[in-house]
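Part of the complex only, each chain left as placed.
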Amino acid sequence: MTEKRKKRKLVSSRAKRHGLPPGSVVRVSGGGQDGRIVVFDYDPDNLTECDVEDVGECFAFSGKPTVTWINVIGAVDVEAIQVLGKHYGLHPLVLEDALNTYQRPKCEDYGDYLEIVLKMSRWDESSGEVGLQQVSLILGGGFVISFQEHRGDVFEAVRDRIRGGQGRIRQMGADYLFYSLLDAVVDGHFAMLEHRGNVIESLEEQVVSRPDPGTLRRLHHVRREGMLIRKAIWPLREVVAEIRRGESALMTSEMRPYLADLYDHTLQIIDTMETLRDVLAAMLETYLSVVNNRMNEVMKMLMVVATIFIPLTFIAGLYGMNFEHMPELRWPWAYPAVLAAMAGIAGGMIVYFKHKKWL
Amino acid sequence: MTEKRKKRKLVSSRAKRHGLPPGSVVRVSGGGQDGRIVVFDYDPDNLTECDVEDVGECFAFSGKPTVTWINVIGAVDVEAIQVLGKHYGLHPLVLEDALNTYQRPKCEDYGDYLEIVLKMSRWDESSGEVGLQQVSLILGGGFVISFQEHRGDVFEAVRDRIRGGQGRIRQMGADYLFYSLLDAVVDGHFAMLEHRGNVIESLEEQVVSRPDPGTLRRLHHVRREGMLIRKAIWPLREVVAEIRRGESALMTSEMRPYLADLYDHTLQIIDTMETLRDVLAAMLETYLSVVNNRMNEVMKMLMVVATIFIPLTFIAGLYGMNFEHMPELRWPWAYPAVLAAMAGIAGGMIVYFKHKKWL
């Protein structure tokens, strides 16, 4: 199963991007054309949730004391995004980052707003695959804009909390919303690593007790996937550390313990990822040793059988020669004597092998 | 034995936690329901030790100049913990950390109180297993609150010292108690590493003198356990370094040499852990070499026997052919001559092999 999956590309193609001037807002992701823009606008007492057709509808929410979350999902029209960017005063490079989905996770403070680019991971139960998609989060005064590659994200729980008014999310500002989205991404990584952990444990079981060539292919597949996940998640630490350092005026001091907590969770993800990596590397070594051990057993079997019978066959061949003058051939007790000698040789060898611990 | 033990999960399940708002006080550990709260309240002259039924009983001790240690053991009622947290002014994230037992070790200074989350290790003599459980320690003005997953801890010696008034513990404040608990955790790690060291030494003995496939499985098991222990203990260094830096007003300057000592012990634990890891890695290499060497001996045996007898068998086969016109068959001295030639070939080969050092 596993080995038939389509391999994730080692280096994503950026062909459309090459040669363009920096800051060109061109879509480089491979997403489909069914983009949506969903807006949440809330304060402790009111909540508006709407699916906007025209990006201009979003602008009605700006300038109010409420918190606005503009959730851009999938491949929305490039012009609409440029209009949005212009309205909120975003730098062209920010929009480029949002649309070019092969970014390295990063955190950029533009003064008026804070940009974060992240990878969001989801374990796809049906295929047993890890799905990675890029998320851009922009925190401004009273608003958060999020861009994601396609539907199927880890934000549903945040949306439910906004809708249901659970926890403190409705009482707090855009910075808390921003934090909640980050926290959801980090929790998503945990869930994904938990699944990976299970896959690795079942592989480990196989490696130790009944390895076969398919095991090796699966090991290779899982290690390779791990390398790409690592590349996607590793820079998260830096990103969260930079937000935590808390130099942006957009983050109120009340957020400090939450950000510290978020940072600890990020470290834990990275620890877990590294431990899984070490376990996988150790498993490969163990696999090789187990396979080697089995081969050795097989070789010993061959050695024992061959080493015992080769001399006996030689003796049989000896008395199968057709010389006329072989007096032994006529002695009446010669045959039983030869049989006895053969048994003696075989027995002696077995005793010797047992002594040498080869049996 | 060893290989039948239940494997520790690579990544702990946090299923109940996903999707909850940050700061939700939900029990995620797998502990049973037999929680207890034990309170120690002492000054140089007096000592009260009691098992509280209702968490409210603890509050009688607060506000007094004595040192109070509230020792929450195992799965205590979540509401009781919330009441406790409220009384002592603890942040919801602190309570979440205490109940969610899959935290990374960390140190958080909340100004009024200091929170430490740690892993405590105990060598379980009966199963030959290392037991890890999470401990949260909270140091406030005049009180220490500790949360632990279940009974069976490394604090018994501290309790005995409080009861018996040995050492300086009764003369000193809550910071010294806090330090004593940390010191007990670090000492517990030492004891655990000492046991691991013994296990590794006995494995080493096996590897060098009589390796078998079970050795490999045990090696794998011990390495894997080491990885998980490493993940649990490694962050301890940072935690102790942060306390030692001594920026919290809760730590009096008199504690400085003790904290320096604690830090040195932590470094020593980490050095020891790393040395054990290196020894294990070197052992795997040695194991492979030893197994390889033995296999080579076996192969050489086969080679010698086969290479000597194959030509002899051919000669025997030659004179077993039934051609009518084979004049040698009739020569009277042919048989002894052939036997002599065979002995000569075998002898020559043995000399050649000795010369080549293959024998």
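A and B label the chains in the order they appear, each numbered from 1.
The rule is short, and it goes like this: contacts are C-beta pairs under 8 Å (C-beta built on N, C-alpha and C of every residue); 3 or more make two chains touch, one makes a residue touch a chain.
All figures in this text were calculated on a predicted structure; none of them were measured in a lab.
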2 chains shown - copies of the sequence in the complete complex: 5
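In this section, only the chains that are shown with their structure count from here on.
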Specify the angle of rotation obtained when superposing chain A on chain B by their C-alpha atoms, rounded to a multiple of 5 degrees. 70
Distance between chain centroids, defined by C-alpha means - chain A, chain B (Å): 26
Which residues of chain B touch chain A in the complex? 3, 7, 9-15, 17-24, 91, 93, 102-104, 106, 108, 110, 210, 213, 216-217, 220, 223-224, 227-228, 230-231, 234-235, 284, 287-288, 291, 294-295, 297-299, 301-302, 305-306, 309-310, 312-313, 316-317, 319-322, 326, 328-335, 338
Listed in rising order, chain A residues that touch chain B in their complex are 156-157, 160-161, 166-169, 179-180, 183, 187, 190-191, 193-194, 196-198, 200-201, 204, 208, 257-258, 260-261, 264-265, 267-268, 271-272, 275-276, 278-279, 282, 285-286, 289-290, 292-293, 296, 299-300, 302-303, 306-307, 310-311, 313-314, 317-318, 320-326, 356-358
